[in-house]
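Shown here: the complex without one of its protein chains, the others still in place.
The letters A and B name the chains in turn, as written, and every chain counts its residues from 1.
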Amino acid sequence: MSGARGQVHLWVVQRVTAMLLAAAVVVHLVTIVSAVRGGLTAAEIIGRLQGHEGWLLFYVLFALAAGLHGAIGLRNIAAETIGLRGRSADLAWVAAGLLTAGFGIRAAIGLYA
Amino acid sequence: MAEPASLKVSVWRGAEQGEFARYEVPARANQTVLDVVTHIQREIDPSLAYRFACRVGMCGSCAMTVNGRARWTCRTHVRKVVDADGALELRPLANLPVIRDLAADLTPFFEKWRRARGQFEPKDAPDGAVPADFAVVPPGSKARAEADAGIECIGCGVCYASCDVVAWNPDYLGPAAMNRAWTLVNDVRDGARAGRLEAVAGDAGCHSCHSTQSCTERCPKNLDPSSAIAGLKRALFWDTLLGRR
Partner (left out) sequence: MDLRPRSHPTYLAFVVHRVSGLLLALFLPVHFWALGSAIRGEAALDGLLRWTENPLAKAAETLLVVLLAAHLAGGLRVLALEFLGWRRRQKDMVAISAGIALLAGLMFLLNVV
């Protein structure tokens, strides 16, 4: 796999996750704005999410897309501002993205269970 | 706008290291920035180095940084870029080595056209033979319209000097080279589509473009290299996803 090919794949992941996030963020923003009406309580959040497979699936995909999308964005910023480039840096960024997503998935499972 | 009686012109003198020299140039009606530079060289300081050829916006030789923005100087009227105080600041094009004074070295710029495979490679005559008949290209076809949108490039380097991504990544091909590649990708007579897309893929190519559209904003020919680069991304996206490369 050439360097350029891996870079194209990162770009493709960035844009495919962007398309997923476009829909997910709309849902997230609508949820936020309607949920904060009258204050947030733990019971309200847990009541919405506990035992709902649909919300679990949504948040798992959301966290995965957000983690990867953010990490690839940070990769581009690091490359262009401090010159951090190369294959090992790219792999480290993907790992950081997956780790972040893992935290999000942990939270989603916690609220579901 | 009130016309100043004279222009206070700061001109870059030297190479990478250098300083601004100040000249007072009489203001005239319908004066272009190139007229101002020519006046300085002929009447004040013959050692000033700059480049021009056609003076009518065809050759792409005379681009410079005028009051912070890259422009073709032969078609830029002074009154368009100067305030009532008559201050004019001239530098060589950015993102390129400086030969001397206002002359930038465009070698890396044209080298990148070559790297982006910016030359036409005829499908019908790969060995250089003349095809038996003319190719039929309907002018109204979508591909031809895309190609036509970008073919009037004069190679002036204004887009290249205006692009931040070039400044951030010296390997980045830049707007003009990729605009050229996009016209050829859309040329149905061309046979090098796959290799050309390969040449413009990755961080040194179209995938580093952030659509700041400085190239499109500054292009003196009103071309849209930013959209051409977007077209290359689109072609590569589907080719990658559908396993065509």
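A few notes on this one:
Keep in mind that, in the parts below, a residue touches a chain if its C-beta (ideal position, glycine included) is under 8 Å from a C-beta of that chain, and two chains touch if they have at least 3 such contacts.
For clarity, every value in this text was computed on a predicted model and none was experimentally measured.
When the omitted chain is restored, the residue from B:T32, B:T183 or B:S214 that touches it is B:S214.
Residues of chain A that touch the chain left out of view are 15, 18-19, 21-22, 25-26, 28-29, 32-34, 36-37, 40-43, 45-46, 63, 66-67, 70-71, 73-74, 77, 100, 103-104, 106-107, 110-111. Remark: the residues of chain B touching the chain excluded from display are 67-70, 162, 164, 210-214, 216-218, 224, 226-227, 230-231, 233-234, 237.
Throughout what follows, only the chains that are shown with their structure count from here on.
The centroid of the Cα atoms in chain A and the matching centroid in chain B are 38 Å apart.
On the side of chain B, the complex with chain A involves touching residues 165, 168-169, 198, 201-205, 207-208, 233, 236-237, 240-241.
For chain A in complex with chain B, the residues that touch the partner chain are 3-5, 7-9, 11-12, 15, 76, 79-81, 85.
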